[in-house]
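The following block contains the structure, expressed as structure tokens.
Only one protein chain is missing from this complex, and each of the others stays in its spot.
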Amino acid sequence: MDIGSIAGLVITIILLFTAMAMGVGIGPYIDVPSIFIVFGGTLGTLLIGFRPEQLKKVGKIFMVAIKPPQLNPKKTIESIIEYATKARKEGILGIEGDLQNEEDEFLKKGLSLAVDGVEPDSIREILENDIEQMSARHADNALIFGQIAGFAGAMGMIGTLIGLVAMLLNMADPAAIGPAMAVALLTTMYGAILGNVFGTPIENILTLRSKDEINLKTIILEGIMAIQAGDNPRNIETKLFAFLNPADRESQFDK
Amino acid sequence: MDIGSIAGLVITIILLFTAMAMGVGIGPYIDVPSIFIVFGGTLGTLLIGFRPEQLKKVGKIFMVAIKPPQLNPKKTIESIIEYATKARKEGILGIEGDLQNEEDEFLKKGLSLAVDGVEPDSIREILENDIEQMSARHADNALIFGQIAGFAGAMGMIGTLIGLVAMLLNMADPAAIGPAMAVALLTTMYGAILGNVFGTPIENILTLRSKDEINLKTIILEGIMAIQAGDNPRNIETKLFAFLNPADRESQFDK
Amino acid sequence: MDIGSIAGLVITIILLFTAMAMGVGIGPYIDVPSIFIVFGGTLGTLLIGFRPEQLKKVGKIFMVAIKPPQLNPKKTIESIIEYATKARKEGILGIEGDLQNEEDEFLKKGLSLAVDGVEPDSIREILENDIEQMSARHADNALIFGQIAGFAGAMGMIGTLIGLVAMLLNMADPAAIGPAMAVALLTTMYGAILGNVFGTPIENILTLRSKDEINLKTIILEGIMAIQAGDNPRNIETKLFAFLNPADRESQFDK
Amino acid sequence: MDIGSIAGLVITIILLFTAMAMGVGIGPYIDVPSIFIVFGGTLGTLLIGFRPEQLKKVGKIFMVAIKPPQLNPKKTIESIIEYATKARKEGILGIEGDLQNEEDEFLKKGLSLAVDGVEPDSIREILENDIEQMSARHADNALIFGQIAGFAGAMGMIGTLIGLVAMLLNMADPAAIGPAMAVALLTTMYGAILGNVFGTPIENILTLRSKDEINLKTIILEGIMAIQAGDNPRNIETKLFAFLNPADRESQFDK
Partner (left out) sequence: MDIGSIAGLVITIILLFTAMAMGVGIGPYIDVPSIFIVFGGTLGTLLIGFRPEQLKKVGKIFMVAIKPPQLNPKKTIESIIEYATKARKEGILGIEGDLQNEEDEFLKKGLSLAVDGVEPDSIREILENDIEQMSARHADNALIFGQIAGFAGAMGMIGTLIGLVAMLLNMADPAAIGPAMAVALLTTMYGAILGNVFGTPIENILTLRSKDEINLKTIILEGIMAIQAGDNPRNIETKLFAFLNPADRESQFDK
């Protein structure tokens, strides 16, 4: 569970409701038709441009965003070093047995290719293509939330224009002008909240998570290539440590 | 027929009309001269910058967007594997007969080149150039809808400015100010709707469809290169599966 | 003469004048000082950033934009195939005589280099550099119109601010407020029209024309390289057809 | 201590407070709930998208931004030349002893690899990867401040909309309208200040500092490669001087 994302969402929403409550209470800020226009319209415009399969995944992607898979590049490096040490002692075929229990699918796939004797260039090509395709899928997912931000803002503005026109045509009763304009502004407010509390930050989070995952898979790729080339485990560690924050580079050989 | 796009368009438009109907009725939101300014002006500015042939295709492109060709990369891979299996048994010339019935023009063209004994590098160059040219045509098509979004917004703003100036010069009758300003705002509203319900989502959809088609053609390209190189069908499948979503990677060899 | 661009400009301008005429007549929309601020200011800011030689060309570039050179890639390919056929029969020197009458300067230059026996790599380098330099010049030209759009909008806003300040300092006579504000808004309107009817669409058109010209010159480049390599005319046609729309790929060998 | 950044911050803030003091005094510009909405909301939306570890570093990154490590590329080049001179006289192993006292970790690491006899290509790959990873970390850090600018503006706008709606629903007392609207505008003002005085300039500073550090590390990388290749110290200096401003290129051989 990613405490940060949940906390951020909760803090922001509580702040906004508190701000509303302090003035005229939360009630006047809730207008069901305006909610329909902004949320429904954003969903509608998304449906026009994205495939339904993609949108069905929005909930799942959202869960990935706020509860991401736990990536631990440091531990992955340790585990690569173990394979490297064994491969250096017993030959690459020596690691075949251990692969059964490997939980990381990407590491398992790459090492299996190495064990099967596939050419280094082919292994690199296959794994790089895997990373590229994953990166493209991630970018598509993030794009959905980026577009939510854009469409929510537009729908908010369209709703406000619809409301303003209605208000301008009904100016006989001056006392009604204020409330009518207040309601007209609500769609803009909903659009801004939907876009800036839900759309852009989730796009942001997905982009960062994707970078982390690409980084991890690149570590694995370089590790496999080095194992196959029969490199010294210590050198492999030095090489892979470049992908970690300097603070995390604690060699297992120095323990 | 792409149910999603149609549904999205219909939902969004119904929502907007409902929003209008709830206030002062749909009638006041329909102003023929404003429609002319925004739609005509957007068309006019598009005509300045795009070739008439391109604009004539807008309707066709729109239909492609909402009723896209059915791409089935999984089935394409199966069919490549069949060719690969036959080519491995009977040699590359063995698939010549089957090519007559191949429906995918790109696959047919590429395999014909292979059967004709054209050099691998030339085949790759020819097919990559085909993909690149197709991608450029797609980008041009998507650009038209992107520009519709931009020009519609601008025309909406110009129309509102024209209306505001007229209103400001006729402020003798206070009762007329509201309705005049309401009409002035209509062009901005039309521009925002045209741009955000029609322009940007269709640009969006065309870009995604283009990616899908490029992906499919890249699968075919890599498949043909592998067939020509005489690769093992199972290895070809592994390689091409990288282009699919992980969920779709169900090997036909495991059936 | 490019009918489309002219028609687009005329339609857009007529629409805008009609919109003005329907309200308070065209007269009130014409304010000479405002025109000076927006058009003069846009010219002034352009002069700051672009060289006078470049700006002198604006008229010429505008004419190129609305009356582009007629490019016919299909006919160019036919003509390349003719050279290829002759070169294959009589050797590359056999086309020397025909080059005198070649109207396309780029094709003439490239084939002359081939006839003179310049190395293929050098020919490619020279022609690619030519294309790149042309592309850079085109981009500079398009940039001028892009900047017109940006500066016109800014000058319009500055003019409106100047007008608003004057209006706010003279609010003693309420009847004068409306007209004063109307005049203040005119510069924003001029800026939006100058930017969106003249600036962005012309930038747009120049970018598309440049792509077409680069495409044509790339066809010529690839054709010359193939002629020099002594390729089969039919293969050359297949290769060059990739640069055409699928609809235009009608082989002269199938006639 | 980077006097410039501190001075800039202080000057800007004093200017803004003076501007406030000249009108109605600073007091009315300070509204605690508005501060909570903008600052808290910006923090909340950042928390949604960034990992808590990253946000914890914001203070540290801010200090790096305003008190950057002192980089002295000129002195680094001098020190590289010294190593090069010694390596040329005594062989690359001759510099092993001096490395103990080398304070620059990157230079030390690279030269150690050279002394250990690692292949030039591997050294380059390891060091380039180090630079790339550092550059990616820097970009992530700068992005946080870029997002602060974006979210602060959005939160400011949302706050103003909440305030406007409250004001529009309470228009019974005309005297209260002005002050209520004033308070509503404060969140927009806070958002603009937070974004433009704190967000964008710090993003800016971090980007420039990162470029400087990449430049320094590139000098070191090229220097190490040249030392290992046994280049003439004077030639190394000429090569590395290209990375300095022309004004700083004062050769130590000309002294």
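A few points about this structure:
By letter and in written order, the chains are A, B, C and D; residue numbering begins at 1 in each of them.
In the analysis below, a residue touches a chain if its C-beta (ideal position, glycine included) is under 8 Å from a C-beta of that chain, and two chains touch if they have at least 3 such contacts.
Note that the coordinates shown come from a computational prediction; the quantities given were computed from them, not determined experimentally.
Every shown chain that the unseen chain touches in the whole complex is listed here: C, D. From the options C:26, C:71 or C:158, the residue with contact to the unseen chain in the full assembly is C:158. Only one of D:11, D:93 or D:136 touches the chain withheld from this view, namely D:11.
For chain C, the list of residues touching the undisplayed chain reads 33, 36-37, 40-41, 43-52, 55, 126, 129-130, 133, 136-137, 140, 147, 150-151, 154-155, 157-159, 161-166, 168-171.
Summarising the interface, chain D meets the missing chain with residues 2-5, 7-9, 11-12, 15-16, 18-20, 22-24, 28-29, 175, 177-179, 181-182, 185-186, 188-189, 192-193, 195-197, 200-205, 208, 211, 238-239, 242-243, 245.
In the analysis below, only the chains that are shown with their structure count from here on.
Listed by label, the chains that touch chain A and also chain C are B.
The two sequence copies chain A and chain D touch through a face in which the numbers common to both fall below half of the numbers used overall. In whole angstrom, the spacing between the mean C-alpha positions of chain B and chain D is 40.
For the pair chain A and chain B, the distance between C-alpha centroids works out to 25 Å.
Across the assembly, chain B contributes no residue in contact with two or more other chains. Taken as a graph of touching chains, this assembly forms an open line, each chain in contact only with its neighbours along the path.
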